[in-house]
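Note that this complex is displayed minus one protein chain, with the remaining chains in position.
Take a look at chain A:
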């Protein structure tokens, strides 16, 4: 039953904060709960739509009289827009609306800038937009827009912006906010007193999300009501932001997302395309579709922030960590756009037990497209450095890298002094990964010939996966005994639609084929949070379960009357209502729903708060084996084994898919993916899928998922946590550690390109002396 109590406690010092208390207590499904639907593999419910091409993506919306929009983008990394003349473009037959800084409403956007700003701050920044009958006409029109620019000094790379003579990109300088510092204990003294110190300077490249479906939307007005079909991870965020930007009340904006071609973090805010499409549509009086082309997608719609990390670890001879120090520089691009933060310093503070830790995280502006969350933002970058430093420390001490990690086990969040919700989670990952892989750091074959093999290990924690309360769900029982679940969440390709339906079916006691799940529409579903931070199943699963439980309670009360049996003797299983658990005296759910129809049972559920006294984390450990060709510098992955604490596994097939997908992206981050920026020109040289190298089918080895699957009953009543982001986090350092194991060179710059590997091998000596 839905509960929502609002209190405004006064503590004598003026007005208190409004507090909302909701979420009826539900007993969690424990490790031994006998579950019929949850925990079983089931094909995605939307599978037939996806394999037949019928699944409707934002890009596929086709409305009568729909126009196509295109955006003119700055060719300069930094310039003043002196004048924009769109008259010739507007006069082109087939063009129906044009927008630029000359005539667009002054809508505030990123920080202190405007939707069409008079200053452009990266190559790809929006300058003008047109809506036309066809994509060809729209592109012709863009070529007719005349823009007078006044180029300004720029700094497009982290290196350039850190130079003492770097131009000032913002009135207040080049720092995006104050440096974030964290400190516990006294790391400087501890480093001086340490038996062993390892130190390294690492860097990670900017990676480009390259979701197959670009950012974009279709906008249509009916009178004063705007509907946006957007490729987004958060329909409610987009609705709120678009309503605010356009000065519309929220009930006049509807945001729909049924299927989306990937997001990976980059689609969790309203981007300019949403408002540009809405404005063009209003001007033209026709629906407008504005999807980014691949180049714009790679210039202007987000990237993983490049980093430089200076790391020092101090330890005693037995491996006990005594100090961790990290100084991090990262580039946020031209603007800070919001969404999930890239907390590069987090993992240094929490992954290992250590009394003396200091981190400093400096974020800088550059004249490149804005950075935005990318699957486990910050932790992917940090793991690359920290987990290599740990490997190096293990080798210096002559310890098994896994044993070193076990000796520094953290069972609590040391930044807050709170125990983890499943304190043994990481340890279980260590055990399962090592056992399934056959981890043996001394087991690499002796070196001979140009190809060398090696194994590598890395671990991670991740603050995501705990869910973002609140969030809501409704359940309707139809007359025929089927159920419909309605939430405002989204399935961004993870399989959340199926996982959530399984939770509903379990609690309702219905077979899965009698449950439909509706999501991704602000007009039909209750509020749900953004699908980021590996949060959807953990955010909405408990709300769905609560709504289903509410419906079941009403169903059994109704059945009690129709069957003339006390409600507490009734239960639902397999679509039937049982008396005292006895199948022979059961009636079908439909018998009861039919009898009361057209009256309808409606359940409501909410996602209660996370526990206050525990820290919820997801953990993982990965082992990889590589082969390095010392003549070509090619690194070939032979196999990957991974184990993750994601709580209860709701659908093993879907979790396995998240795992192989995350690791595949990790392979790209490790070996090939790099946005290349020419600092002299301020140009991104590879904003396409030709020269920006995402992994192909040929790059991915067998991946083994060693299931942990222990329900985290403290985290929430379903016991499930997130798994979307974690598998990618340890992949790159595990590969780098395996490369070291194979050829004895430490590559501290990601990606581990062939040229870097060959240069390192050459520096080491042509005979490739192998240190084991």
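Miscellaneous remarks
One rule holds for everything that comes next: a residue touches a chain if its C-beta (ideal position, glycine included) is under 8 Å from a C-beta of that chain, and two chains touch if they have at least 3 such contacts; residues count from 1.
Here, contacts and distances are computed from a predicted model.
Between the listed names "Methylamine utilization protein MauG", "Pimeloyl-CoA dehydrogenase large subunit", "Macrolide export ATP-binding/permease protein MacB" or "Periplasmic aromatic aldehyde oxidoreductase, iron-sulfur subunit YagT", the UniProt record for the complex's undisplayed chain reads "Periplasmic aromatic aldehyde oxidoreductase, iron-sulfur subunit YagT".
Considering A:196, A:694 or A:710, the position touching the chain not shown turns out to be A:694 (whole complex). Interface note for the absent chain: among A:22, A:195, A:244 or A:293, the touching residue is A:293. Checked against the full complex, the one of A:54, A:183 or A:201 touching the unshown chain is A:54. Residue in contact with the omitted chain (choice from A:259, A:273 or A:432): A:259.
Seen from chain A, the chain kept out of the figure touches residues 43-44, 46-57, 59-60, 62, 75, 88, 91-93, 134-136, 140, 143-144, 146, 148-149, 209-214, 259-262, 264, 293-294, 492-495, 653-654, 656-658, 660-665, 688-690, 694-698, 700, 702-703.
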